[in-house]
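Notes follow once the structure below has been shown.
A single protein chain has been omitted from the complex, and every remaining protein chain is retained in its original position.
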Amino acid sequence: MTATSISQAAGVARPRRLKRKSRRRALVTVGFHVGSSAISLLWFAPILLVLITSFRSFNDIALNGISSLPHSFTFATFTQAWRLGGFAQALTNSMIVTIPTVFLSLLLAAAAAFALSRYRLPFRRTILLIMLAGNLLPVQTILIPVARITQDLGIFDTLGALIAVQTAFGLGFYTFVLYGFMRSIPTELQDAASIDGASPVRIFLQVILPLTRPALGALGALAFTWIFNDLLWSITLIQTSSKLPTTAAVLSLQGEYVSSWSVVAAGTVIAAIPSAIVFFIFQKSFVGGLALGSVK
Amino acid sequence: MAGLSREVAVWFVTSVPTRLGRRRVSFPPPVVFALVLVPFAIEAVGVFWPAIQGVMLSFLNWNGIAPSKEVGLGNYVSLASDPIFITALKNTAIWIVLFGGLSFVGGLGVALLFQSGRRGVGIYRTALFLPIVFSLVVTALIWDTFFQPTGILNGLLNAVGLHSWTHVWLADPSTALYAIIVAALWREIGYVMVLFIAGLKALDPAIAEAARMDGCSRWQRFRYITFPQLRSVNLVILSVLVIDSLRSFDIVWAMTAGGPFNSTQLLSTYMYSTAFQGRQLGYASAIAVVIFVLAIGVIITYLVRALSEDKES
Partner (left out) sequence: MTRKSHRWLAVTGVALAASVALAGCVSTGSTSTAAVTKDAPGALVLQSRFTGAEKSGLEAVIKAFDKKGEGKVQLNSLPTTTFDTQLPSYLTSKNPPDVYTWYAGQATRDFADQGLLLNLSDVWKKSLTNYSSALKTLSSTTSGEQVFVPSDYYWWGVYYSKKEFKKLGITPPKTWNEFLADSAKVKAAGVTPITMGLSDNSWLAAAWFDYLDLRINGAKYHLDLLAGKHSYDSAPVRKVFAAMKQVLPDLSPSVLGTSYNQSISDLSTGKSAMYLAGAFIETAVPKSERSDLGFFQFPIIDSSVPVSEEAPTDGFMVSAKTTRPNLAKRFLEFAASAEGQSLLLNGEDGISLAVNPKATQTMDVLSNQGKKMLLDASQVTQFFNRDAGDAQQTPADTALTQFIAQPNDLDAILKAWQASAVKLRSGS
């Protein structure tokens, strides 16, 4: 029930009060947008600088430095970045690795979180904490042991190894986050379904998973970005340059001693587009997130 | 409260079979075990087993190409007397408090601001999330440019007459770390915002609405209704922030590589530098184990207590 409906229900029409209230609401909205725009612009400013840099020529930046006003405008940096970095191949590689990994790891993590949060499994908290603990060891120390394992298994230098390793590595954290969200789902829905005779898998797929959509959306967007932007695993497990993903492609735009920063910036912009698109798509699911009022 | 009576009711319902004389506690069906064990097994092979090997590395001296040497606890003993390690430890503590704390507050703030379904909110959220999407090499370069002696920040300070506030930000040991924290916050707040928005979305709006009807102010509503309901989410986010703080590496490395002369060295950058520049893999693993123990210590004790307090259905 809203404020206007209350006063209507009270049967009293107070035009002047309403006008003042709606004017105040309008002011609040304007204030909100002004403030939010200011914050957003502040946040966007460094990226704006990246964008501006990507359209400048090499000579312009070498002569005037990066923080100066641009003295040139060119699209050549983008074509150069695309060609030199081998982005066509690199973007394909990134997609081949990222999409299955996000899907697999979220599915497995949701399954584990479901089992741990909705059922009284023995040692459930211990298992959860051990899984989370797997993410606490800095990744640098397991790079070499994992490389050895993949070599022994014969999957070294393949994209499949990247998928497998990235999935395994993310599981602990995603399970932990999803556990936190699933725990707060009230039990009535689940009990209703189980009394109806639904198996745990059906409850998982048809009851709990839909309710976890906001969290899955958030994690999906984040996971996509993390895996897409991963560098360490890619360079450790891949030796053949045609199999390297986008992050390595951007890095290869930097020379040993000299880099054309505008080309590197252009490459960075190209590399950022997929993750930005994914986020923009997924963030709608936060808006349309199911309110738990449906239980009532 | 309402929740507790609900929990009692559910316990009653789920333990009905026991009244009929089977078991005291309802035992989950076997498929539920599979739902946990499959992911657990995958993580065990892909993470735990290599992690154990990584820990074992800390008891060796190895440079990656020569045969390794057993040194037992020698690396840990060296760590204790290593001044760079002590500096890194101190800097990491500062990092966790400032970076973690400010990310939490900042992320919550913008999440509350942008949680509504107002028009244009999607654009604001995307603006805050974009930093995460851009690769660190270039964003570090941009922030580097921002902090240059003749860069944007000093330029702005000079323009408003605050000449005495200008510094050589990244070269001055007293300002370098904080400058990097600013850049790191720029990235992290959007990420925390995303997690908080998802958490806020999952809250029951009816309770907050009822409080608003009762005349509670925004602040009161937040403090007594919203924030307590966010407890599980807060748990997740604080843990995430501590983990992220301990893992923060890319931005520091790209901007100063731990310099000037180790004043911005964090445990994570020191470990990387030792492993990949100094090629001392055993010593680096020892540092990694320290990071791991710290993370475990902070997070697990907090979580174990928090999880034990909540009664689960």
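By written order: A and B. Residues from 1 in each chain.
Keep in mind that, in the parts below, a contact is a pair of C-beta atoms (placed from the backbone, for glycine too) under 8 Å apart; a residue touches a chain by one contact, two chains touch by 3 or more.
Everything numeric here is computed off the predicted structure, so don't read it as measured data.
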#### Entry: Contact partner of the left-out chain, one of A:58, A:119, A:226 or A:279
A:58
### Task
Determine which one of B:33, B:76, B:222 or B:276 touches the chain that has been left out.
B:276
### Query
Any idea which of A:129, A:189 or A:266 touches the chain not displayed?
A:129
### Query
In the full complex, which of A:66, A:163 or A:182 touches the chain missing from this view?
A:66
### Contact footprint on chain A, counting only the chain that is left out
58-66, 84, 123, 125-126, 129-130, 144-145, 147-148, 151-152, 156, 235-236, 239-242, 244, 248, 251-258, 261
### Where the missing chain touches chain B, by residue
52-53, 55-57, 59-69, 71, 74-75, 78, 141, 144-145, 147-151, 168-172, 255-257, 259-262, 273, 276-280, 282-283, 304, 308
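FYI, only the chains that are shown with their structure count from here on.
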### Message
List the residues on chain B that touch chain A in their complex, please.
### Response
6, 10, 13-14, 25-29, 31-33, 35-36, 38-40, 42-43, 45-51, 53-55, 57, 64, 110, 113-114, 117-118, 120-139, 141-143, 145-146, 148, 150-152, 155, 186, 190-191, 194-195, 197-199, 201-206, 209, 213, 232-233, 235-236, 239-240, 243, 246-247, 268, 271-272, 275-276, 281, 284-285, 288-289, 291-292, 295-296, 299-300, 303-304, 307-308, 310, 312-313
### Message
Under the stated contact criterion, what part of chain A meets chain B in this complex?
### Response
1, 29, 32-33, 35-37, 39-41, 43-44, 46-47, 49-50, 53, 65-67, 108-109, 111-112, 114-117, 119-121, 124-125, 127, 129-142, 144-146, 149, 164-165, 167-169, 171-173, 175-177, 180-181, 183-184, 186-188, 191, 199-201, 204, 214-215, 217-218, 221-222, 225, 229, 247, 250-251, 254, 261, 264-265, 268, 271-272, 275-276, 279-280, 283-284, 286-287, 289, 291-293, 296
